[in-house]
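To start, the structure itself, in structure tokens.
Missing here is one protein chain; the remaining ones are kept as they sit in the complex.
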Amino acid sequence: MMPDLGRYAVAVLSSYGASLAMLVALVALTWWRGARVKRQLAEVEARQARATKGEP
Amino acid sequence: MEMVVDNLGVARGGLTVLEGVRFALAAGQALILRGPNGVGKTTLLRTLAGLQPAVAGTLRVPPESVTYAAHADGLKAVLTVAENLAFWAEIHGGGDVQAAMAEMNLTELRDRRAANLSAGQKRRLGLARLLVTGRPIWVLDEPTVSLDQASVTLFAGVVRAHLARGGMALIATHIDLGLEEAAVLDLAPFKARMPVASGGGFDEAFA
Amino acid sequence: MEMVVDNLGVARGGLTVLEGVRFALAAGQALILRGPNGVGKTTLLRTLAGLQPAVAGTLRVPPESVTYAAHADGLKAVLTVAENLAFWAEIHGGGDVQAAMAEMNLTELRDRRAANLSAGQKRRLGLARLLVTGRPIWVLDEPTVSLDQASVTLFAGVVRAHLARGGMALIATHIDLGLEEAAVLDLAPFKARMPVASGGGFDEAFA
Amino acid sequence: MSLWEYANPKKFMQVSAGVLPWMAGLTGLCLGVGLIWGFFFTPDDFRQGSTVKIIFLHVPSAMMAINAWVMMLVASLIWLVRRHHVSALAARAAAPVGLTFTAIALVTGALWGQPMWGTWWAWDPRLTAFLILALFYLGYIALWQAVEDPDTAADLTAVMCMVGSVFALLSRYAVKFWNQGLHQDSTILKVGEKDPIAPVFYVPLVVCIFGFVLLFVALVLMRTRTEIRARRLSALLARERLA
Amino acid sequence: MKALLLRDVRLAIRAGGGFGLGLAFFLLVAVLVPLGVGPEPATLAKIAPGILWVGALLACLLSLDRIFALDFEDGSLDLLATAPIPLEGVVAIKAFAHWLVTGLPLTLVAPVLAVLLNLPGPGYLWLVVSLLAGTPALSVIGAFGAALVVGVKRGGLLLSLLVLPLYVPTLIFGAEVVKRGASGTEVSVPLLLLAGITAGAVALLPFAAAAALRVNLR
Partner (left out) sequence: MKALLLRDVRLAIRAGGGFGLGLAFFLLVAVLVPLGVGPEPATLAKIAPGILWVGALLACLLSLDRIFALDFEDGSLDLLATAPIPLEGVVAIKAFAHWLVTGLPLTLVAPVLAVLLNLPGPGYLWLVVSLLAGTPALSVIGAFGAALVVGVKRGGLLLSLLVLPLYVPTLIFGAEVVKRGASGTEVSVPLLLLAGITAGAVALLPFAAAAALRVNLR
């Protein structure tokens, strides 16, 4: 299955490896921060909704 | 010459802190602003001085008539008292430095570098700057911090003389300045009401 | 535990500003320092805190018992209220952060970064630091600047509680704190006389 | 209904929530097909051998690195002129994506350069200009992070983006003037040249380029949504503070 | 305006103001590089134009944060913004003052340091000419960067990061002029481009800088 990369195998494989690693890291970071901010916002909104309902 | 503020809203850090502020100030009048810590006095004064835009309402001030004094009083430590004042006088087209130093009791310190003044002496120098600008509207943020009692009285006298010359003054302060003729405006009633958080609305977050 | 100051002389910028200062402070007592601007209050307090040497007289203070609070209150803008206090508590061997926040009415603000506090809230945090150091002698330079009336009263209560625990306090201030039990020392009489220039003597210039 | 309505945060959140899953799926499809095709099912080039496979990462990321900056420039202009918060936040969201693409282009280029030119790095104008672009990205991101107030940060970064674009162009001409390079000129978009890329490489390359475009759009949408939420979060917290 | 220029120059000259420090830094770079690189005259002669320009640029850079930050911290900038002179004028004057106390002295001492780096003879004239044509751009671009970061505490490093990429074209053309001058070839093209950059920067950047300042004062 693996194509024969000849004497350039290292260059090609490390290009793919490094690029995919960077892309995955970027996507993971994006995802992770997105989920965290979404959760925090939900918390604060719930808290404030409770506060405004509770007070008056 | 008149300053008119109508229905003014001011914001700090993207949030409106005061709204519906309304007053008018004519030549010869002073207004003292009061309010608890964090109500927005500094924010209001910076808006009136033209350093930040108002978020609502109208603000009518004659152009180039306001001078502002905050905690940081724009003194250069390596310049002497006289040099500091002379600079601001020249920038504003030549006020009388000698007279200003005499009025704020700084004549003896005239050749002392600002670095070597005590906290209160520095403050006096900062206030003397108001006189050399020659501008009619003084906007002052807690001007008497770290002044002793004698200096507070001296300063009240200077403000009174300024009013008598047809000037105006807007002063935010926590202490009593002894300016009985000045009107007092409490800012607490103008505190902005928080809009109720409506679930899932993203619009008001950017107000 | 006692603090004794006898015939103390303190200098600023190479010039003696106060001399012959004399007082004693026992556990549970407070002393309020008064005096006009530039008389040398800040200089005296820094000397008592051990930040600069005295030029004359004796100063008997138990070692590692003084904590000093000036205008700059050592807060890190990017740390939260609790983090700021926890740092100073750890440095001093673990004071009670929760209790300090409760006493200075900061518990609600515990996770807010110091950058986002108003001037008065910041000051309260700076004063809460005194509590976590666990040190008995508080040396305070104009501690109530920019506090509103309610916070001043709160602070007076905290000082009183500290005294009741056997602490001491030395406070330089221009305003009335409402601490009636504290002794008051006016520094004006201790102002250093300028040495008369005796022709050709170079000694006193280096004093 | 005008286009500007999408710059309203609420509208944007609604629309992007609907679009995003499709976008993500399409991105995965394009990138997967393009890269697998490129890596497994293309022949070796007669001169470059198997290194030609690097082109499927190098060229799309290089193109998108530049396009991301252009998008940020446009978004900054929209913010300065119409003051739509979404566009300022979109510019902010795009910067790290652009920086990552720049890094990928640089790394794959370096790894390609070793067998082809016998060196990891040469001060060729194209390469140099790219390095400078990376510096601009770094500065832009650092400025966003350093300034506390979000609107102030948006204004400052927008001004910086505009001035920076001018100087980035100037730098490009300057480095060309300075040195003739090794790197080949752009041929991808010039149809009908005498020496075009062979179709066996061209077709998967186009698929990959599409994949990178979609990836960019999907990531920017996602990050913009996060930025909007973060902005609302800090506004709600600040409001709590004032109350 | 004249008062502002005089004040800025005076502040720079008084103790602690930083005048002369830029020069000293330039000197240090010119000394450190041979120490690091090694003493071979041929190598040094080759890299002299580039190193001298990089040194001038770094010396300029290090004094940038004084342009506005000090005035911002002590409140002078608030007061200048409400004073009866346009903020664009303030920026231009302050950049000019910065050039007077760094760019100009750098230009004047550069030939002396060129001796340390073994610059070939014909290069000296072009070194001075290129610095004279290029350093104003460094000051103006730097003033723009300083205006961007004026609200950031101890923003020196951030300032470097923002400003150095903007310095690239100036550096390339400036060093190219010296290199060509040193090897006796025609210098007019890079020199004209250098002058063009300076002219453009001086004409346009004060407006951008004033806009950034207004935002920061808000």
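Every chain is named by a letter (A, B, C, D and E) in the order it is written, and numbering of its residues begins at 1.
Definition applied: a residue touches a chain if its C-beta (ideal position, glycine included) is under 8 Å from a C-beta of that chain, and two chains touch if they have at least 3 such contacts.
Predicted model only: the values in this text are computed from it and were never measured.
Out of E:4, E:51, E:77 or E:217, which is the one that touches the chain we can't see?
Of all options in E:4, E:51, E:77 or E:217, contact with the hidden chain holds for E:51.
Of the residues listed, D:138, D:166 or D:237, which one is in contact with the missing chain?
With D:138, D:166 or D:237 as choices, the missing chain is touched by D:138.
May I ask you to list the residues on chain C that touch the chain which is not drawn?
49-53, 64, 66-68, 70-76, 78-79, 86-88, 90-93, 129, 133
Could I get the residues of chain D that touch the absent chain, sorted low to high?
Residues 110, 119-124, 128, 131-132, 135, 138-139, 142, 145-146, 148, 175, 178-179 of chain D touch the chain that is not shown.
Can you name the residues of chain E that touch the chain not displayed here?
Its contact residues with the unshown chain are 16, 18, 21-22, 24-25, 28-29, 32-33, 35-38, 43, 46-47, 49-51, 53-54, 57-58, 62-63, 65-66, 69-70, 152-154, 156-158, 160-161, 164-165, 167-168, 171-172, 175, 179.
Note that only the chains that are shown with their structure count from here on.
Which whole number of Å gives the spacing of the CA centres of chain B and chain D?
Distance between chain centres, rounded to whole Å: 48 Å.
Nearest whole angstrom, what separates the Cα centre of chain C from the Cα centre of chain D?
Measuring from centre to centre gives 56 Å for this pair.
Which residues of chain A are in contact with two or more other chains?
Touching at least two other chains: 45, 48.
So which bits of chain D are touching at least two other chains?
Counting only residues that touch two or more other chains, chain D contributes 148, 232, 236, 238.
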